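A protein chain is absent from this complex, but the other protein chains hold their places.
Chains: A, B and C, in written order; residue numbering restarts at 1 for each.
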């Protein structure tokens, strides 16, 4: 493979910490209405290509690597060969996860199936997969509950389902502790698809749920651009709330139009402005986590197109990172921001800690509300400057 | 007014704890493209009519009752007359809230405005409004941050905005404590409108945010059907999560089509199936809170239509409550549920508390996954029975 | 199979003209994240069961019956056996269609692929499939262009794609005429999935496109509840517009939540109110077409669940049909409607045909606008009565 992109300021390197899933560049292009359009790639082939493109690591579900019905010795051989490929290429496996959605056994959910045997099977599969992840060096363990949900609320009481889900996560936290795995768990919310309505549909719901667990300190989030965007939410706001709570453990970068099926497009391909603010947030926060691309090539593509896709994800991230730096040092942008923030003077902008006196004073105070109403915030100008930086004409 | 609905099993009475906002039945029908279609109603008139219809209480924003520029003596007269109307009618004021969205001063937010003076004004207004609420006997205090958000993420860092919002709520919690008000605060999330993207857009985000406050025990939720539905989320799942966390402090009942402007339709008017599951959840949980209708009549209506609307909200709730009871005792429904839940036997369905031995046993165990894959869950049958109960043909 | 539904006023019979696709009850439950959960059913088995349930007919894509790589003699045997099954069961095949979406060759579209060879292949496949349909007695021929669309508008100019699509439909109209097939073509619009954006996304777009064809009189619509609902549109309004244009040639009944992936739920399962108005419209219009259910059972179901699903579709239609009749004769409903329509008297309600004199008179006339503004329309009352009829409490 000869990457079609040129070497320049936007060329990815391992220190950028870009990662892909085996299932992303390995996606064969099957969809609900059509057959695969691409032959499967071996994990070794994927690893080799990603390394050439400048990626840092590769992530996986248990079944991405080891077929569900592999014998123990087959499993060991596969893992050995994969570790060899990793060593050869220098790629890491920073994150692992369990496939709890493909097997027909999970048709009513995994941890939340009404069938108690299935709930046990899900636990078993998760433990085995955690073992595999650790063997490959993973430090973050993702839980995406794609089958945890309903098509009809007649099927079960949501409160039961949430209790089952909590039981399972508590159990697996203990398992990680007992095994000395040191995993950080990252919950990945999604509003719907493949279930009609999935439990913990957004960043907010997952964040709130963590607070009800036995080991909240071990558990954080793996938000995905496409998922909260499906519900039409501002993804950057959600990520900021996760950062504010110290809970951004991992991130899935891709793109999506609101209000439709899960599209998993190339990062920045749909909404470059939203992608810009997201990159800016991550970089401003000096966030240290992996930039994982959970996306796949259009179904129109062959294997060359897959590598174009992968290269494009990383390249666009780096372009937007450079633009974020430019924005942060643009004199007019910064002046507009400072003006908005300086209103009312220094006194007003001090944090409002409560004391009875302060409350009494403030309550009785005569405020110049007329003045507050008068001046605009110049956000049209600020946003236009942002657009012009984004479009590269400034 | 002669209510046009007949007296029967679905006639509302005060013990049903139905409440309305002054701003709901008092809505004059202005919208972004049109002028008012109805004359304003006095608070006294509203109270009288709601009492006749069988409501329990009426809720308000400060400005619903007292004009923004009223003098102290005008304010006192208005409050006195309103208390008289309450006494006459027997109606309570269980909830109060602050209007932090109408005044042009709040155009960039109230607690999260970039203008520090506005943040102070918002605190002042909230304290004064809490005083008013307490004077009228309110026990729940709602915060809807309709102006807390952005049209462009260039305007401010979400992390700053969340910090300001937290400061404000912490301050007001302390104020409630210091004044001995004993309020329970209820945050009301909404995804967008009037701002492009509002902070804390869903039940989940608000629930998570509470965990970051100084007095999380004082703060819960006031979820609204229309709001989470605007984002296409299953409202019942969200309410169940709030109940699971002990945080359902209040509820706003109305109706809405997903993916569009805030419609605030009559309860049950759009999606009677969702409304059925919501009523069932609240009744199954024996939830003790107020059933508040935050809705308004179609703009096609005159005052008669407003009272039809109000009567319809309550009547539909009671119809659905009766259907929930029927569902809970329908033999076939219950048999289907029991069959789904009994799979795998008693042993399997015990809660899965972690011990190293249990984990080791489960990990090594040979499970009959083939059996789990085989049998369906009969949810089509279950849902069809639900539909037939809903449609009254069973 | 023993249908689990009882025999009563809502029991379907062939004269109700209910049809299903082989692909609907035959759906094996594969989705983008999971493997099949049900074994395939033979066409003969499907036909037998549908007949038992009271259906009138069964519809098919070419590939639902004849595998893509069947030899001529295999094809003939399969068709012969299927015709035998039809005769045995009494079922008809009123509609046929071409699968132009599963084959990887169609990844960039069928009639609109940038690859001219693919456009030829699509024509060939459609002609052969039209031959098959005619052999089975089909009178309506559906075109669903699931692959006609884009993920990026860089790929082609929409105007080229529309021209290719028009060429293909013109060609196939001529083919139907030349062969003496007498088909009525029915275009099936869909906004997205499997393509990012599908051409002719709604009823409106398809209806407009027909006007640009060489034989507009041969071509009409096959609207599907789920499809326009995905875009959040009022499906009943769209169907009414198709009826108004004389273009409702077929209909696909199912259900769907707005703003998400294509769910194809059991008819009436999500939005019984919308389903009610749809059934009322079709029955009020005395529409003679087939009531086709293009839906499938939840993935939680086994084969028993599939037949529950199929029975439920038809049963709910008949329940709603009875309710529509009730609504049409409910005295209070009719009175409210008549009052709204009678305003302004007979003179005002006469059709407004233009004459210069009439225009001049009307333009100069002094109208009592104040009176028009005063009275409401009592739609809250009317809608509440509708809800009560729907819920069976009236």
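Descriptive notes on the structure:
To be clear about the criterion, a residue touches a chain if its C-beta (ideal position, glycine included) is under 8 Å from a C-beta of that chain, and two chains touch if they have at least 3 such contacts.
The structure presented is a predicted model; accordingly, all values stated were derived computationally and were not measured.
In the complete complex, the hidden chain is touched by one of B:81, B:151 or B:214, namely B:151. When the whole complex is considered, the residue among A:269, A:290 or A:352 that touches the unshown chain is A:269.
Contact with the chain that does not appear here is found for just one residue of A:121, A:298 or A:354, A:298.
Residues of chain A that touch the chain left out of view are 4, 10, 37, 232, 257-260, 266, 268-273, 297-298, 300-306, 308-309, 311-312, 315-316, 319-320, 323, 373-381, 383-384, 387-388, 390-393. One chain of the complex is left out; on chain B, the residues touching it are 29-37, 101-104, 106-108, 146-147, 151-152, 155, 191-194, 196, 230, 232, 257-263, 265, 269, 298-300.
By the touch definition given at the top, chain C reaches the unshown chain through residues 103-105, 107-108, 114-121, 123-124, 127-128, 150-159, 162-163, 167-168, 170-171, 174-175, 178, 191-192, 196-197, 199-209, 211-212, 231-234, 236-238, 240-241, 243-245, 259, 277, 281, 284-285, 333, 340-341, 343-345, 348-349, 351-354, 356, 359, 362-363, 365, 367-369, 371-373, 377, 379, 382-383, 385-386.
Here is the rule we use: only the chains that are shown with their structure count from here on.
Centre-to-centre, using mean CA coordinates, chain A is 30 Å away from chain B. For chain A, residues that reach two or more other chains under the stated contact definition are 103-104, 107-108, 151-152, 155, 191-192, 196, 232, 259.
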